[in-house]
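Of the protein chains in this complex, all but one are displayed in their positions.
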Amino acid sequence: MTASALYNIPFIAVAIIESIALFIIISQRSLIKVVMGLGLLASGANLFIVALGYRSGGVAPIYTNLPQQAVVLPVPQALTLTSIVIAVATLALMLSMIIHIYRNTGSTDAEKSRLMKG
Amino acid sequence: MGIILTLFIAAALLIHPFGEPPSAMDDYIFENSQQEIGTNETVTAVVFDYRGYDTLGEATILSAAVGGVIILFRKERGK
Partner (left out) sequence: MGTMISKIVRTMSDIIAPLVFVYGAYVIIHGHMTPGGGFQGGAVFASGAGLLIVAFGAYSLQQKLKDKQVTLLESAGSLLFIGLGFAGLAVTFFFNFLVGTSFFGHIPPTGANAGDFWTAGVLPLMNIAVGLKVIAGIAVVMLTIALATTEVKK
């Protein structure tokens, strides 16, 4: 249980998730896959915020029937609530715009649905 | 692409070790929130009382997103 640098595996997992999400956003052509990559980016950020506030052997910071242990920090969990709601609002607006693009140009391909050329 | 992955993993190894975060503000919140607010739950106290402005901004974002979806799907009454 010594604090070696290779013991923080959750942070390395967050790094891999964010890199995969950036790769999906840059290199995919279909618009729905880009939206999936943005959802994965938001989930990686939420996981990073929650993993920052963990104390070894801790339980939830609630006084109702609390066992005698250490408690986890309460502030990062409050920030994660706000971040999840913002991600839901963003995804709802993006999917509505994709429906409109499909109705006006006939395809959900990012190359075929360009209206401004030149 | 590989450069970004290397920079991310270097940052993940240089951060503080995974079980001991710096916690001066959270110790104060955990010890004094039963006297000042009178609740058994510190997460709800942080969301609605110690950081109430952030919850107000989030409620505004929810209203704006719902208004945007309603505007996008409104059919034109023919004139």
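Order as written gives the chain letters A and B; numbering starts at 1 within each chain.
Operating definition for what follows: a contact is a pair of C-beta atoms (placed from the backbone, for glycine too) under 8 Å apart; a residue touches a chain by one contact, two chains touch by 3 or more.
Treat the numbers as computed from the prediction; the structure is a model and nothing was measured.
Student: What residue numbers in chain B mark contact with the hidden partner chain?
Tutor: Contact residues on chain B toward the absent chain are 34-41, 43-45, 47-49, 52-53, 55-56, 59, 62-63, 65-66, 69-70, 73.
Student: Extract the touching residues of chain A with respect to the undisplayed chain.
Tutor: Looking at chain A, the ones touching the missing chain are residues 60, 62-68, 81, 84-85, 88, 92, 95-96, 99.
Simple rule for what comes next: only the chains that are shown with their structure count from here on.
Student: Can you compute the centre-to-centre distance for chain A and chain B, using the mean CA position of each chain? Integer Å is fine.
Tutor: 13
Student: Which residues of chain B touch chain A once you look at their complex with the stated criterion?
Tutor: 1, 4-5, 8-9, 11-15, 17-21, 23, 25-26, 29-30, 34, 40-43, 46-47, 51, 54-55, 58, 61-62, 64-65, 68-69, 72-73
Student: Per the contact definition, I'd like the list of chain A residues that touch chain B in the complex.
Tutor: Those residues of chain A that touch chain B are 3-12, 14-16, 18-19, 22-23, 51-56, 60-64, 71, 73-75, 77-79, 81-82, 85-86, 89-90, 92-93, 96-97, 100.
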